[in-house]
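Working notes, structure below.
For this view, one protein chain was removed and the others were kept in their places.
The chains carry the letters A and B, assigned in the order they are written, with residues numbered from 1 in each.
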Amino acid sequence: MSHGNMNLTLKIWRQKSDKEKGKLVTYPVQDISPDMSFLEMFDVLNEQLITKGEEPIAFDHDCREGICGMCSMFINGRPHGPKRGVTTCQLHMRSFKNGDTIVVEPWRAAAFPVIKDLTVDRSAFDRIISKGGFISVNTGNAQDANNIPIPKTDADAAFNAAACIGCGACVATCKNSSAMLFVSAKISQLALLPQGKVEATARVKNMVAQMDEEGFGNCTNTGACEIECPKGISLENIARMNREFYVANIKS
Amino acid sequence: MSKLDSKIPEGALEQKWEKYKSSVALVNPANKRSLEVLVVGSGLAGASAAATLAEMGYKVKCFCFQDSARRAHSIAAQGGINAAKNYQNDGDSTYRLFYDTIKGGDYRAREANVYRLASVSANIIDQCVASGVPLAREYGGMLSNRSFGGTQVQRTFYAAGQTGQQLLLGAYSGLQRQVGLGTVEMMSRHEMLDIVNIDGKCRGIIARDLISGKLERHFGHAVLLCTGGYGNVFYLSTNAMGSNVTAAWKAHKKGAFFGNPCFTQIHPTCIPVSGDHQSKLTLMSESLRNDGRIWVPKKQGDTRKANEIPEEERDYYLERRYPAFGNLVPRDVASRAAKERCDAGYGVGTSKMAVYLDFKSAIARYGHTKAVTQGIHNPTAEQLKDFGKQVVEEKYGNLFEMYEQITGENPYQLPMRIYPAVHYTMGGLWVDYNLMTTVPGLYALGEANFSDHGANRLGASALMQGLADGYFVIPYTIGAYLSKEISTKAISTDHEAFVKAEKDAQAIIDRLFAIKGTKSVDHFHKKLGKIMWDKCGMARNEKGLKEAIAEIRALRDEFWKDVRVLGSPNELNPELEKAGRVADFLELGELMCIDALNRSESCGGHFREESQTEEGEALRKDDEFAYVAAWENKGDNNYEIHKEELKFEVIKISQRSYK
Partner (left out) sequence: MSSTSGKMMQSSIGKKLLMGLTGLFLVSFLIVHCLLNSFIFFNDGGLLFNQGAKFMATNPIIRAMEYVLFLGLIIHMLQALILTMQNNKARPVKYVMQGNEANSKWYSRSMGLLGTLLLLFLIIHLAHFWVKSRFTGLPGEDANGNENLYAVMQDVFHIWWVVVIYVAGVISLAYHLLHGFQSAFQTLGWNHPKYTPTIKKIGMFFSIIISLIFALMPICIYFGCIK
């Protein structure tokens, strides 16, 4: 089973459940190929643990092509690791050097409690969306799609905001565990489209209220989220959300 | 009399659905409030169905194994969604979309279903735009279209290379809206482990809460399986790691017939396997074949680097074999041709299981055009290359970037290495025109059913089908069943059928832990995948399939004797989840081989080596095999075939040719 020539020391957060305390546990791994993805390196480690009769490490992952937003590792102090614009599943071992020590922790935020090891509960995001991250149009209500012309620039901007995969890297890296980038991406997408304007007032108020209730921190504009976002969601969205919020509150 | 009744409405093809809609029984709003529907899966089909049924007034519970409904694997679809809008004024129509889909599926799909799919396709686009999906637009503000394989019109709507993501998030937002309104109860991190039948009707499911490990009983007047495809039976596929057959398989074991299980789509342009650590394969959009030329060296076992091989020593085998379509032959043809070259020893890369997809001539061609438009009449070679690169980057930049991230190679300088990979399963639970399986009250939607794509799916049709089923078909067809259920009171989950189903599910979990073997789940999954890929993959023959069946049986026995599942059942335990899924794949794999063995013709994604023309092309046998093979599970891995004859009343069947 020789894969490659990298030997690494992993320090991985192990935690049985949200009720128990966790700690970093050191695992050496050998013969890692630089062509492996970071998660495939975890597969190798887990295989080793199973052989030894130790419980494998629980971590979230699904599509392994950078779009589902499920993978969520805090690697050497950064969400999704050192490379810009990628999720953990797209991070490859060639981004590391033979002999490196790699610290892997779960996303940490009061609103993202740890379920087990590196797996956290991000259902707060779903609850925020359920308060207004939609357009209230029942199936069958729609008019012809080309009846509402939308300037390409607006459509493109809405698309860029909609590219958010809801992974939570923004929260994870923010020193305040703020979810402003996530929330603002959805608010921006819908604020930029004529279809979304109808409910704009209620949307921003309700979503921000839910965001606060979930226990996320406040935005202090450090910009870390924008840098770490694997989909390049811009800080402009936060400013747009702020504007929407002020206007909504002035209006009603 | 066959046990299969497709319930296709009478009348002319174009009028069947219209007539059905106006005559199907309705459920009044007050009754809807007391009817409960369980939706398993939250992809395009599941999310759209759950949201729409809740809007109509039904009480809905929706289940997904991921941490959020938004993560379903529909999200990974890149290319686009077809719809017969004819916005381009290029002669598209419902009929043409219908025709292309039937032909693309190599005449193994049901006419009435496909026609319905084509006729609701336009409504899907309307619905998605209204719900805020940012589809690509032209400068005039109108929606943009692109062309896709297997068609001659531009009918594919898209959102950059992330169409699936945007459509899914649209459906998800509709679903979350209902969750907020309290009409849908969303059960994320829940996996369905069995269905519960009472008096011959499906009345609920057993689901495992993946965090606490507790088994739960859920009652529903009807159950919708929207659980996607089973490509992961091959271990390596473009599916998500969690994609599985368990829900569909458990339903199959409780009476739902499985239709055409061996119909698997192998996508020609994927990034090849880099080593035995590989956990999944990544697709490179089909659109790349518009500009890339596929080749291998003319010399067997050539070890030179791609750029060192001179033009005259390259074999552009698709252009050679299929001069009319060249690099743009359909997916199944392109995939088989790549396999043929690699098997014959012409493969490239370290594994020798890859072919080149080269953009050199596209870069040169675009470079010239751009130089001309820039008014540069005698550009340097360097300038030409730069210009060409710029154009290619505009068109495919994100794909090139993704390729470089995964392989560490720059595709602007070196040709891409690609190889076919399992992508989609056309087979699935057999359903009638109402999308109901052979178990009354149990429905299958989207990729989980077998219905619309025949033996080969055209690009940009999966998204269309998922949303058609969820948004526009099931809301009507479910009424035909539920209108007769209005007096059925919610059945207590203490009913003996629920108790027994839960006990059975628990028994499987206990058995898995009790084995205490020596090998990991992945070990078995990889072995199964290799058998399936080698013997039930792109090309199959009788001998191989028979061997595969024997090997799978042996592997299954070994699995149940030697698998090691650690941890406990009462916690988040991904190994246990995997074990349950692989156990089901080990049964499904055998059925796929049995089905492939039975179908001794080549059609679509199914290439039987015994059935080919002298030139090595697929040979379909319409007199013998123009039917859907619907398999009944007789217990203990015994299966009985039921045939649903496919009647082509409108379309004339003909052999496909791409020469």
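Convention: contacts are C-beta pairs under 8 Å (C-beta built on N, C-alpha and C of every residue); 3 or more make two chains touch, one makes a residue touch a chain.
Note that the structure is predicted; figures quoted are calculated from it, not measured.
**Student:** So which shown chains sit in contact with the chain we cannot see?
**Tutor:** A
**Student:** Consider the whole complex, including the chain that is not shown, and state which of A:N46, A:S130 or A:S178 touches that chain.
**Tutor:** Of these options, the touching residue for the absent chain is A:S178.
**Student:** Would you indicate which residue among A:S17, A:Q48 or A:N76 is in contact with the undisplayed chain?
**Tutor:** A:N76
**Student:** What is the set of chain A residues that contact the non-displayed chain in the whole complex?
**Tutor:** Per the touch rule, chain A residues meeting the hidden chain are 11, 13, 24, 74, 76-78, 82, 103, 105, 108-111, 173, 175-178, 180, 208-209, 211-212, 215-224, 227-228, 235-236, 238-243, 245-246, 249, 252.
The rule is simple: only the chains that are shown with their structure count from here on.
**Student:** In the complex formed with chain B, which residues of chain A make contact?
**Tutor:** For this pair, the touching residues of chain A are 1, 3-4, 16-17, 33-37, 39-40, 43-44, 46-47, 50-51, 53-56, 58, 60-70, 86, 90, 92, 94, 115-116, 119, 121-123, 125-126, 129-146, 148-152, 155-156, 158-159, 162-163, 165-166, 189-190, 193, 195-196.
**Student:** In their shared complex, at which residues does chain B touch chain A?
**Tutor:** That would be residues 48, 51-52, 55, 66-73, 75-76, 85, 87, 123, 125-143, 159-160, 162, 164-166, 169, 172-174, 176-177, 179-180, 186, 188, 211, 238, 240-242, 274-280, 282-283, 402, 405-408, 471-472, 475, 520, 522, 564, 566-567, 571-575 of chain B.
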